[in-house]
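Before I ask anything, here is the structure I am working with.
Left out: one protein chain. Kept in place: all the others.
Labels for the chains are A, B, C, D, E and F, by order of writing; each one numbers its residues from 1.
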């Protein structure tokens, strides 16, 4: 993976419905919504606040739930990714 | 429960109408609104403000009232949860 | 009363029109608006700003005027309450 | 007067058109707008910013000009008052 | 002049079209817009930021250009004034 | 030029289309938009943040690109100027 997100951004790869089912997580809502579970593939260096860099809370390979509509979709080497701010990640699933 | 919310987020499980009645709390408003009482099932580590982590005020097993429309719904192992920011929790019910 | 508001929230019990008349306060405006005088029944611990907790200015049993539309209504043991932020309280009536 | 405004709020009593004329101030605009000159009848303790209370700039008996639409109207013992934030007061008239 | 503006507010007297022409400044735009050149007649003590009062940049008798729509109009002893925040003053004309 | 902008404001003089062509810069977009290249004719003293004045980054005679719709137009001695905040200047052209 060669996308380095800036600041407090994270690159995630949406997990397929199948994988979603396996882990037991399904996001409810209108029926056609895409699942919002994903795996972290790249993590930015963290935002700078008052001159200090804030350490990121997620790391590569974390499974995460994220806000739908958050972030921007990118396709790279045939795979789709989403780049979003860490604050749009709701939780880490273990 | 294996969802670890990030920052100042909290995972709650909505209490059924029945339980709601038992505890004596009913939220008024338009008749079809879903009850807003819930039990806390996971608590994030707290937000970081000016480089210091702010301790969370709610803890697992707290019964809470929360703003309707707040948060995102997630279904996990067949159970529905809501992930929301602690600031969207109005009060702890004891 | 067993609702503990979080942060700088306050739980108030709207005073009936009758009581309102007794204390001499009536809120003007369109004729059907509900009175906005209330009694404080529970007070949160106060908001945390820059790592310090700000002491609350209202206390239980204070009679207060509050902004209409502010807060969320809750019914508890058959009584209606409003949970709102202290900043939505306009004044203490003595 | 027994209304104690909270924070940086102020309670004012609108001056009658007659009094307004006497002091020589009339607010221009659409013809039906109510005059915006008033007398301060109660002053809050001041807002708390960064843990320090900011001293209020107006005091009881000051004649002030205030932004129309600002604040909330209250009737007390048959007299109408407006409760508003000090920042909605434009100037002191001497 | 006996209007004391609060905080970082300024009281200005719009210059008549005639005077505007004399000084050579005309504001372009739709043809009916009122000129936006004015003379400062009163200056507030300055806003308080982080507990320190910020000194004002304009002073009485300055000729200034100001944002149209900014501020509130007041008539006093038959003369029209505008009360506005210093930040709505664009420039001093010399 | 005798207009002294306040704070972090700048007075610029739009360059004519002809001059624009000469320098080789043309702003794309809908065909009728006015060019956004200009020359700085006056610079404010800089904004005050936390009690310290922030030095300005542009100086008189700089050629700059600026956001269309930014600022207020003023005509002075027959010449049109735009007064805008430095933050609405995109870049210096050399």
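One rule holds for everything that comes next: a residue touches a chain if its C-beta (ideal position, glycine included) is under 8 Å from a C-beta of that chain, and two chains touch if they have at least 3 such contacts.
Note that the structure is a prediction, hence the values are computed from the model and not measured.
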**Study point:** Hidden partner interface residues of chain F, rising order
**Key:** 24-29, 49-50, 52, 54, 57-58, 65, 67, 86-87, 89-94
Point to revise | For chain A, residues in touch with the removed chain | key: 2-7, 9, 11, 42, 44-45, 48, 50-51, 72-77, 80, 83
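Just so we're on the same page, only the chains that are shown with their structure count from here on.
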Review point. If you fit chain B onto chain C using only Cα atoms, how far does it have to rotate, to the nearest 5°?
Key: 50
Review point. Can we say the copies chain D and chain E touch using the same residue numbers, with more than half in common, or are the two sides different?
Key: different
**Study point:** Distance between chain centroids, defined by C-alpha means - chain C, chain E (Å)
**Key:** 41
**Study point:** Overlap residues in chain E, where contacts from two or more other chains coincide
**Key:** 50
**Study point:** Every chain pair in contact, whichever chains are involved
**Key:** A-B, B-C, C-D, D-E, E-F
